[in-house]
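Every protein chain of the complex appears in place save one, which is left out.
Going by the order they are written in, the chains are A and B; count residues from 1 in each one.
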Amino acid sequence: MKPPPFDYVAARSVPDAIGLLADGGEDAKVLAGGQSLLPLLNMRLSRPSLLVDVNRIPELELVHVDGEVRLGATARQADVLASRAVRAALPLLTEALAHVGHAVTRSRGTIGGSLAHADPAAELPAVMLALEGAITATSPRGERTIGAEELISGPFATDLAPDELLTSVAVARQPERPFGFAELSRRHGDFALAGAVVLLEPARVVVFGVEGSATRRRDAEAALDDRADAGEVAELAARELDAVFDVHADGDYRRRVANVLVRRAVERARAVRG
Amino acid sequence: MAEPRLVQLAVDGRRRSGLAEPRLLLADFLRHELGLTGVHVACEQGGCGACLIRLDGRLALSCLVLAVQADGAAVETAEGLARNGELHPIQQAFRTKHGLQCGFCTPGLLLATRALLEADARPDEPTIRRHLSGNVCRCTGYTGIVAAVQEAARLVGEAAG
Partner (left out) sequence: MSRRFRYVGRGLPRVEDDRLLRGRVSFLDDVRLPGMLHVAFVRSPLAHAELRRVDTAAAAQLDGVTAVVTGADLPGELEIVTGSSRPEAGEWRRPLLARDRVRYVGEPVAAVAACSRYVAEDACELVAVEYEPLEPVVDAERALEPDATLLHERHGSNNFAHVEFEHGDVDAAFARAAHVFRKRFHFGRTHAAPLEARGGAADWSGDLTFWSSTQMPFLVRSMIARLYRLPETGVRVIVPAVGGGFGLKVHLYVEEAILPFLSRLVAAPVKWAEDRYEHLAASGHSKEVLCDLELATTDDGSFLGLRGRFLGDGGAHQGHPWSSLIDPLCAAAMLPGVYEVDAVAYEVDAAATNKCPSTAYRGVGWTSGQAAREALIDDAARTLGLDPIELRLRNCLPDGEPSVSATGCRYDGGSYRASLRRIRELVDYEGFRERQLRLRGQGRFVGIGFSPFVEQGGWAAQIAADQGFPGSGYLDSVCVTVEPDGSVTLATGLQSNGQGHETTLAQIAADGLGVRPEDVRVVQGDTATGAYSTGSWGSRTAVIAGGSILRAADDVRAKLLEIAAAELEAAAGDLQVEDGLVSVRGSPDRALSVASVAAAAYAGRVPSGLEPSLTSTRSYDPPATYSNACIACVVEVDAETGRTTVERLVAVEDCGTVVNPLVVDGQVAGAVAQGVGAILYEGLPYDADGQFLAGSLGEFLYPTAPELPDVEVDHLATPSPVTEGGIKGMGEGGLIGAPAAVVNAVADALEPFGVAIDRTPLRPCDILALIDSASAAATPATP
């Protein structure tokens, strides 16, 4: 389908963008990579009155690696994936990014866009949750930092106010930290039917694609820190998952596969550690 | 601000312009305002790759870009691959290895192939298939396409010396 009518403006700076969002009201939306928003517009599932394009704000494109990895909101997924510095500092992020969409979507898809869109089956929100990323957002009320867990409030919903712009996300550099990433999708690049992100030292277990948003499985994390066996950690992770269903899989299947994937991710993380 | 506005851009090296209201998709602007036939629309949700172009040097699905976003930009389509009438080595490879049948997915595939070979001059088969995961072909089953990309890698490598 074709999109419904809307106004459009290209912001030239972060203050400019926030001012435009504030003026635009509830129905103004940020346009970043467009890989999630345009499909919604093209199916008329979203009817914003105004699109504020943030693609022409250079400071939002940054990919900076030193003691931490700091990624601007419009850092392109393809660029972050290709970055050797990011791979060295945060190999989990690089591995996860290879599963995000396809080469033809990663060239425009953004880090911030994926986080702000908050698709329950998306890899980036899950990874940031596991890595305890710190998201920076700016509004007319100033700048604030939101933890990844606070950012996502439900399916396609975040804590961001309508006049608030996600500007960057930062994660502490952790090149040696053992991790395991496992995802089940129907085809290469599809959204996950279920996925698991596991880190050790300290333990983090995140399940995505199963519930309304990615969640940390704290019982499983406790068991993992306690050196429980991978199967037991997985059982705890999958317990009481409030699973969604769609044409690809029902809730029981997703819970079951989450169990398998957490187990495999734990095994991989332990194998990495040696 | 919902009124049509002038969009000026370069398309395959030529200066072009046209009117676009904000909601007009770049794919429709290129095809219907500018009359290009080398961009095809098949899903309008980024799920098939038929509308693939290059925008300021990066791959872009033109059904997911607004025409107004391309003001001042350089757009490259598959129509710009041939030089002085001569087929690009990638195009030649697709021909000799039967990498196309109906041709609808072909322009997008050619651009995806060029991007792959720019990043990796000798990709192995799994890499080729993974890189092309966003380009749907219904006719070939991909066997001829993979052969074409491998041949293209060889030809491009030869040309580079």
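One rule holds in what follows: a contact is a pair of C-beta atoms (placed from the backbone, for glycine too) under 8 Å apart; a residue touches a chain by one contact, two chains touch by 3 or more.
Since we're looking at a predicted model, the values are computed, not measured.
Per the touch definition above, the residue from B:Arg23, B:Arg54 or B:Arg114 contacting the chain not shown is B:Arg23. Listed residues B:Leu100, B:Leu117 or B:Ala153: the one in touch with the omitted chain is B:Leu100.
On the side of subunit A, touch with the chain left out of the figure occurs at residues 1-5, 43-44, 184, 186-191, 193, 246-250, 253, 256-257, 260. Touch with the hidden chain on the side of subunit B covers residues 23-24, 31-32, 35-45, 47-48, 50, 77-79, 81-82, 87, 91, 94-96, 98, 100-107, 110, 126, 128-130, 132-146.
Just so we're on the same page, only the chains that are shown with their structure count from here on.
Residues 1-2, 21-23, 25, 28, 44-46, 49, 52, 55, 58-61, 63-66, 68-69, 108, 112, 115-116, 119, 130-135 of subunit B touch subunit A in their complex.
Interface residues of subunit A, counted against subunit B in their complex, comprise 1-10, 31, 34-35, 38-39, 41-43, 50-51, 53, 55, 76, 78, 82, 101-105, 107-108, 187-189.
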